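Following this message is one structure expressed as structure tokens.
With one protein chain held back, the other chains of the complex are shown just where they sit.
Chain nomenclature is as follows: A, B and C, assigned in order of appearance, with residue numbering initiated at 1 for each chain independently.
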């Protein structure tokens, strides 16, 4: 809806603990990497997720969709790009792609929806200031 | 496609290691529980996934979609129902719902697509015998 | 100290997600299984760990020692035996052995020390009632 938030880039290296006996990164690891990227996205916008929680806000995942195109392997360096694809007062949808610079392959894409709840897990709304920062390019709202 | 495979039920108890600081089971845990249920499903149909791998077949996840409706908590007993919603020569889609008998709540639903690849991770086809067993109600193919 | 607590037995089946590319269960999984066994031990003594936390008590791990003798593999059924090897007002040491009934092999042993802290993570003492139950054979204190 005319949102112009940034695209952030996060880097992870595949950990041995993340592999499975197929010799590839287990499919749950991609969700964890997306979560790492989401923390980085928020930080880039001047939002520390740990502060949101300290203020009583929780952002549990309510929907996740992942498409796996090629396998990540142990010790691979991966880049996760993250952006906000939709934002409303109670929900934010983050989109991701995960690629491997070494061979320029796109390994996976994901869309993950978070809902705002309070510390009792009742649905709430995102504070306007947080919502505003989520979708402002370059975090300029931080002025 | 007129498939009439069974619906299996698996039980897990939420582990402490599966919780996060929101006080609920982390969203990756649901994928692990679905994997547990999938192994049980295959076993109920007379298929040992470890034998498939020993025979050179791999079934990596190529797509996953999860909807989280209510939070699972530490020590909750959960039931995962699992069935095959689509099966073709190269792909199988498993569907799941995860509920908590204690309060009869549906916590999550999921659809997870597996693709058949060989030990070199090249796309292959499911052996006809495996495919047949996947969708036979009650595992009657085991005769 | 003349303690005569019970030895409990818990069963787990190795999950695919717990394997690594060596084709065996990753060494962190054993700590998770010990945690599962510890919850079962407490339950057998009439203690619900979730209730202890609700009452403000936390039992973080302060020391862990594991010896790995043979590898657990995907889909193996394992038995974890758990008992209290030492208990004092601020610390409890649980001991474990993990074996595979199918071939009667002992796979691992562990000793894990928990410390009592309050909800602010300050050291505290175990309530006498909890301490008493920890080491009573057969949970007879539950009368």
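Convention: a contact is a pair of C-beta atoms (placed from the backbone, for glycine too) under 8 Å apart; a residue touches a chain by one contact, two chains touch by 3 or more.
Quick caveat: nothing in here was measured; it's all calculated off a predicted structure.
Contact with the undisplayed chain is limited, among A:7, A:36 or A:131, to A:36. Touching the omitted chain from chain C are residues 21-22, 24, 27-28, 31-32, 53, 58, 60-69, 71, 121. One chain is missing from the display, and on chain B it is touched by residues 16-17, 19-24, 26, 28, 74. Against the chain not shown here, chain A presents residues 13, 15-17, 31-32, 35-36, 39, 48-50, 73-75.
Here, only the chains that are shown with their structure count from here on.
Counting the residue numbers used at the interface between chain B and chain C, over half appear in both copies, so the two copies meet with largely the same residues. In this assembly, the C-alpha centroid of chain A lies 25 Å from the C-alpha centroid of chain B. Each chain gets a centre from the mean of its Cα atoms; for chain A and chain C, those two points are 34 Å apart.
Along chain A, residues 21-22, 24, 28 each make contact with two or more other chains.
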